[in-house]
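Please see the structure below; I have some questions.
Here's a slice of the assembly, chains where they normally sit.
Naming follows writing order (A and B), and every chain is counted from residue 1.
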Amino acid sequence: MIVLFTDFGAAGPYLGQVKAAIHGVAPMETVIDLVADAPAFDPMASAYLLAALAPDFPHGTVFLTVVDPGVGGARRPAVAEIESRWYVGPDNGLLEPLLRRSDHGRWWEIVWQPKRLSSSFHGRDLFAPIAARLALQQFPWDKPHWREGPWAEPRPIEELRRRDWPDDLARIVYIDHFGNAMTGVRASTLSDDTVIEIAGRRLARAHTFGDVPVGHAFWYANANGLAEVSVNRGRADRTLGIEVGTPVAIEYARRDRVRG
Amino acid sequence: MIVLFTDFGAAGPYLGQVKAAIHGVAPMETVIDLVADAPAFDPMASAYLLAALAPDFPHGTVFLTVVDPGVGGARRPAVAEIESRWYVGPDNGLLEPLLRRSDHGRWWEIVWQPKRLSSSFHGRDLFAPIAARLALQQFPWDKPHWREGPWAEPRPIEELRRRDWPDDLARIVYIDHFGNAMTGVRASTLSDDTVIEIAGRRLARAHTFGDVPVGHAFWYANANGLAEVSVNRGRADRTLGIEVGTPVAIEYARRDRVRG
């Protein structure tokens, strides 16, 4: 299974071109659109979203992860293996939260060059055929499958890391179709009495939507484990005036005070 | 074939997660995105849209129908069989127009509990694996395929009904990509000289777009049998200032007056 995590947009034509490129190499492979509207030009926000979604997929899944504002520039094209899942995309921090939460990871710099390599669409020209090869169980350490020679070389994992990034990202990383705003903070790191401050509002935790009145803003642990800011049967983005990138402040409530 | 009818949004990540959950159970099954932008939080409008679309699919089709503002609350998870098609989703009226237009229907309450059941995403955790089982021809009345025991129990169909809902819904239930506004009223219930009133305008019927001048507003019987409000080569939603939920008034013209 190949899973697409990109900022390409759902309506086209980039996703379709990527799928056609995969189909040319691995025509029988299932391709799933996971996210087509990752935060554009924002590998950091995208990284914390990806880290919440990817571990739910089976071992062996190949992710095409392309949020790539530096395409055509100096960032390196990467293949990484983390917790038995594969990731193909630019080396720009997208994998940092996954690496940080894993005991180990390996990566290879892609040295293969396709016959056509546009300056602006490595997702189609470079990453898609590599992802397809991985899905076909052709790995970087195998003997080369392409006549051009070896297609990737092993590198120290430290090179892929962004040690200065936080464990969790205290800002909005995704607004969904309903206007719910996901933070980059794992709910498991927060207590039930944690208050989230955003856009001048202080929000208490609820278990789920039905636990608060219609129109009420709250935060909760979403189905992917992130702290999410929502309004019951409303749009949190418009109600609160927030967007991808809006910072949140985590207020770890003092129990004595909260309990009075 | 599994058909997705949801308000999840097309760009991600919810549809992709549902597809991955289906793929984990029924990897060879064809999955078709039918509607990803059903009226959010509005099972009633969604129900009349669904009833216009579903009967066109082959017998045996499994629909995942999730417009579920009450997720995590008291509504029951349901499997229903209506006119040899299967529907999996919350019991919140989504199937009422289909049941009303059918001679018979059966339903089962899903009692199976997955190992992981989030409070906000039953589409992925509960309904997707059930839909996949149905596509694999594993039915509620079969001996249990899961070790946990029986996965659904038969219930009287009356429990699923919403007897107080209308036969047709006289409001806008969907705005398409072009700005055309579908009502929840079957065109077959209207005569050629019916006038539809909406947003202070009185619209006559036309056969199709080309029959009226560019920029002209009209209604017609759309390709799914619903009365639809449109503007030739324009956007009815913006031109008329209408949205999902806008009421329409059906004015059944008196023939003697119209002819006279």
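To be clear about the criterion, contacts are C-beta pairs under 8 Å (C-beta built on N, C-alpha and C of every residue); 3 or more make two chains touch, one makes a residue touch a chain.
It should be emphasised that the depicted structure is a prediction, and the values quoted were computed from it without experimental measurement.
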Overall number of sequence copies in the complex as this file defines it, 2 displayed: 3
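Everything below uses one rule, namely that only the chains that are shown with their structure count from here on.
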Distance from chain B to chain A - Cα centre to Cα centre, in angstrom: 31
Residues of chain A defined as touching chain B within the complex: 1, 3, 9-11, 30, 32-37, 49, 53, 56-58, 174, 176-178, 207-210, 220, 222-224, 233
Of all residues in chain B, those that touch chain A in their complex: 7-17, 19-20, 23-24, 27, 36-37, 40-41, 69-73, 118-121, 124-125
